[in-house]
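One chain of protein is taken out of this complex; the other chains stay put.
All chains are identified by letter, namely A and B, in their written order; residue positions are counted from 1 within each chain.
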Amino acid sequence: MAMLHTVNKSPYQCDTLESCLKHVGDGDVVLLIEDGVYAAMKGGKAAELIANANGVKICVLSADVKARGLEGKLIDGVEVVDYGGFVDLVVETDKTQAWL
Amino acid sequence: MKLGICVLEGPYQHEASDTAYNFAVAALEKGHEIFRIFFYHDGVNNATRLMVPPQDDRHIQQRWSELAEKHDLDLVVCVAAAQRRGILDEDEMKRHGKDANNIAPGFRISGLGQLIEAEIECDRVVFFGD
Partner (left out) sequence: MSEVKNFLYVNRKAPHGTIYALESLEVVLIGAAFEQDVALAFLDDGVFQLVKGWDTSELGVKNFQPAYTALGDYDISKVYVERESLEERGLTEDDLIEMTYEDEDDDWAEKSSIRIVSREEMAQIMRDSDVILSF
């Protein structure tokens, strides 16, 4: 029963990602979209949170990464997906929760 | 798979409309069915045909309307949210004694029950908002 969680807020703006990660379970996927992708930056505020997210796959949306000039600045191990990959994640998991 | 989409933010102000649109296009390209796209909160502002963005920018309403026509999509605008924000179709215009309507082709105004129905009928419903 894996879930997909989308997070669209910068970790510098609010604790949404932190709250999300406190509610995830093994096998879940967290997809960072929109300003949420700033959490995936190497050396950033959320780097430790993401490193400690054991058993959870962290993905970022490529369009949002590229639009913000973050290519090459991402934490190792974070998976980059395009919109098609986003759709696949929705389909492969049992349900999607948007952490608005 | 049968998918639903719910858009909660207005065009241009917030990226949610863009993310939702790009998600919808990708889902259709992958052969999934989109049962309904429901516009709620400020998302109802996606449905005004009176928006006139600069020519070098995307036209968010037209983009939705064209996608709906091409794929026979059901674009539903919540009536209560639409009334608050001045999004009216012909019927609503007459009913409230207004002098104009502004709903774009491909969109229809209906109740919140359409969102509940989408949740019941779809395999997944994905929310895009703030």
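Keep this in mind: a residue touches a chain if its C-beta (ideal position, glycine included) is under 8 Å from a C-beta of that chain, and two chains touch if they have at least 3 such contacts.
Since the structure is predicted, the reported quantities are computational estimates derived from the model, not experimental observations.
A.B. asks: Which residue among B:Gly31, B:Pro54, B:Gly97 or B:Gly113 touches the omitted chain?
C.D. replies: B:Gly113
A.B. asks: Go through subunit B and note every residue touching the omitted chain.
C.D. replies: 6, 8, 40-42, 80-81, 111-113, 115-117, 119-121, 125, 127, 129-130
A.B. asks: Could you please point out the subunit A residues that touch the chain left off the display?
C.D. replies: Listed in rising order, the touching residues are 1, 3, 15-16, 19, 22-25, 95-100.
We take it that only the chains that are shown with their structure count from here on.
A.B. asks: Distance from the CA centroid of subunit A to that of subunit B, rounded to the nearest Å?
C.D. replies: 26
A.B. asks: So in the complex, which bits of subunit A are touching subunit B?
C.D. replies: 6, 8, 33-35, 61, 63-64, 82-84, 86-88, 90-91, 95-96, 98, 100
A.B. asks: Within their complex, state which residues of subunit B touch subunit A.
C.D. replies: 1, 3, 8, 15-16, 19, 22-23, 25-27, 29-30, 32, 123-130
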